[in-house]
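Each chain you see keeps its place in the complex, though not every chain is here.
Order of writing sets the chain letters: A, B and C. Residues in each chain are counted from 1.
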Amino acid sequence: TGNQAEPGKTELTVFAAASLTGALTDMAETYETSHPGIHVVLNFDGSQALRTQIEQGAYADVFLSANTKHLYALRDQGLMENSSIGLFAKNKLAVITPASNPGNITTLADLTRPGTRLVIGTKDVPVGDYARQILKKMGNDSTYGPSYNASVLANVISEETTVTGVVTKVQLGEADAGIVYESDITPENRDRFLVISIPDQYNVIAEYPAGIVGSSAHKDEAAGFLAYLKGEQGRAILAKYGFALP
Amino acid sequence: MAVRRDLREYLLEAEFTVRQGEIMVLIGENGSGKSSLLHLIAGLLPPGAGHIRIGEQVLYDSMNGIHVPAEYREIGLVFQNHAVFPHLTVFENVAFGLRRRKVPEPEIRERVGELLARVSLENLSGVRGDQLSGGERQRTALARALVISPTLLLLDEPVSALDAAAQERMRSYLHTYVKTSNIPCIVVTHSFRDAASLGDQMGVMERGRIIQNGDLEEIRGNGSHFLHQFFCGCRKDSCHL
Amino acid sequence: MGRRYFQGKNPLFLTIGAGVLITLLVIFIITPILGLFFRISFEQFLASLSDPVVWNALVLSLVTASISTLVIILVGTPVAWVNARHHYPGREIVDTLIDLPLVLPPTVAGLALLLAFGRMGLIGSFFYDYGISIAFTTLAVIIAQIFVSIPFYIRQARASFEQLDTMYEHAAKSLGSPSVPTFFTIILPLVKAGLIGGAIMSFARALGEFGATIMFAGNFQGRTQTMPLAIYTAMQGDLTAAITLSVILIIISFLIIAFVKFKLRGYGER
């Protein structure tokens, strides 16, 4: 993505959740190559911040949210093109530990061990909300036992407001484990973590919706971009970055 | 000229006239208000009721609401503590007033050079104000006030820090300066030498008021025990000077 | 303010105490920064340096922070001077108001700016009617930086002005110098060191500004993505890349600040 608006090109402004940074940067590049008339302008921030910006009149053509809550909130205020809204990616959660594994965590059951330093998101960020849902489900399952939920939560040393916070603390070895999206384990940092998958029966599937913003001046181009995102090439890139697909 | 101002516990009140080309020596005990009076005339202290005039020009008149700001009064003032600008060289200190008056550079160099020679500071012209000795500071302050050709000269103990020879030279230069440029001048001093050799007229301050004001013959002659006592600090008849 | 005097010998325990204190402080500050340096590889450093995205961000950061600092100096100096030397009703309230941006967490500051200067904002809507949008532009980056860093300059400048003896102003006045020339020829040189210190603080704070910028100006590469935003963006994928950018920012800032200090000394030092 070049920086300045080039003459004769349509500028397509995409607001995307921070967790999509790698995938969308890639995608914008390939999209621009195949659509020479279009210049994709990206704005990455937390979904909540992007929503606030759109509410306050920021210009955007497309909004890609990391959860349904914020995008639907905009829809309910009439700020979205309702028909364009749809899911384009899914994300599962996983437990990560540093590659050195200082807490010696190899199974989900190890998370209850007293003294384990666990970081998760706060209950208001999706990743934290989902983590709690997962722990609750596991607690309700006899394999882990009713005290599982409470004893894992007792090990939490920090409730992060962003997933990056969780990832960073685990990567630096300051936390023994963290619960993050699978997509947070990017190609660049994959070898810095050990990943413990969460079985599907406990896992929560996060849904990434996308839609055209109501005030967009380039609705056709925006629709084209959404189609690409949901199409063959888009899916391939999303998969490469660890997203599950709807 | 009449001015009026509150000092610590008393009012500053004065009424006197200094004629063109005349020097008035102002004496008085410490804290009697001499410096305050000069600052007031220069426009650095807020005056009360009254008026201040130089020749035809009214600087201040409480009745008619006239108040010329200090920077337009064209008064040469030597501060008691010199107030030499510490970051400027001696030359720039002296040139300061001329630069503000947009005097052309060659003329500045000439006039400043002449005054620096007068106060024997030629060799120090490139030295910063904060690296001067006490006497050198006072010389700078004198040169700075004189170089602007003021229409009134206010000198607050102008030679007290000079060495004796320089004092004598400076007194005679000041005398000539005032006579030739024909401006009024007020000199605050505690020294009999200054009063005797400079004064045409004398004012005595006490607690913010000018309590005596008159011709200097009184002093040069031997009329006044009071003045002798002031300067000698001893009775005239037992004076050892 | 002359410096020709030496300081005598201090008692040994003071010298040692001061030495220990300074050493500890330097360790406290430098260890974390070194920690960043140790995390990156030289190859990565070189690679980042030649990445156009990084260059964009770096140039944008330096340009916006410089403009902000300039505006801060131009606006802040007279305001600090007036607050230092003139009494007017409400002076201390104005002074305290000016400190408030310091307290706001930067994102909240950005939100507040958006509420004021956004398209729907109290002031922004007015401009928008004339076709000018402020938010999400490079101008917004500058506004955000000014908002968060102007208090530092004004605080410092006011303190310097207040500490200055009024006699020099009076001397200048009596020599026929009106307020403005007096300010530039006498007052400014005498408080130069303080003002430069304040400007350095503001510049540094503007360079490091993140939260208010991303909220108010958005994170658009080449337009509003300053170094801190680029660091944030890099952090989403790869921590090491983010740290590399931070190291670049640190090195450049260090050089700039050291250069400014070296070039513009106060009048007391030669």
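Going forward, a contact is a pair of C-beta atoms (placed from the backbone, for glycine too) under 8 Å apart; a residue touches a chain by one contact, two chains touch by 3 or more.
Note that the coordinates shown come from a computational prediction; the quantities given were computed from them, not determined experimentally.
A.B. asks: What would the formula be if every copy in the file were counted?
C.D. replies: Per chain kind, the total copies in the file amount to A x1, B x2, C x2.
By definition in this document, only the chains that are shown with their structure count from here on.
A.B. asks: Of the other chains, whose C-alpha centre is the longest way from the centre of chain C?
C.D. replies: B
A.B. asks: Distance-wise, how many Å sit between the C-alpha centres of chain B and chain C, to the nearest whole number?
C.D. replies: For chain B versus chain C, the centre distance works out to 47 Å.
A.B. asks: What whole-number Å value describes the gap between the mean CA coordinates of chain A and chain B?
C.D. replies: 80
A.B. asks: Cα centroid separation between chain A and chain C, in whole Å?
C.D. replies: A distance of 34 Å separates the two centres.
A.B. asks: So which stretches of chain A touch two or more other chains?
C.D. replies: If we look for residues of chain A contacting two or more partner chains, we find none.
A.B. asks: Considering chain B alone, which of its residues make contact with at least two other chains?
C.D. replies: If we look for residues of chain B contacting two or more partner chains, we find none.
A.B. asks: Which residues of chain C touch chain A once you look at their complex with the stated criterion?
C.D. replies: On the chain C side, the touching residues are 56, 107, 111, 114-115, 118-121, 124, 128, 133, 135-136, 214-215, 218-223, 232-233, 235-241.
A.B. asks: Going by the contact rule set out above, which residues of chain C touch chain B in the complex?
C.D. replies: 1-2, 4, 167-168, 170-179, 181-182, 185-186, 189-190, 267
A.B. asks: Of all residues in chain B, which touch chain C in the complex?
C.D. replies: 39, 42-44, 69-77, 79, 81, 83-87, 96-97, 99-101, 130-131, 144-145, 148
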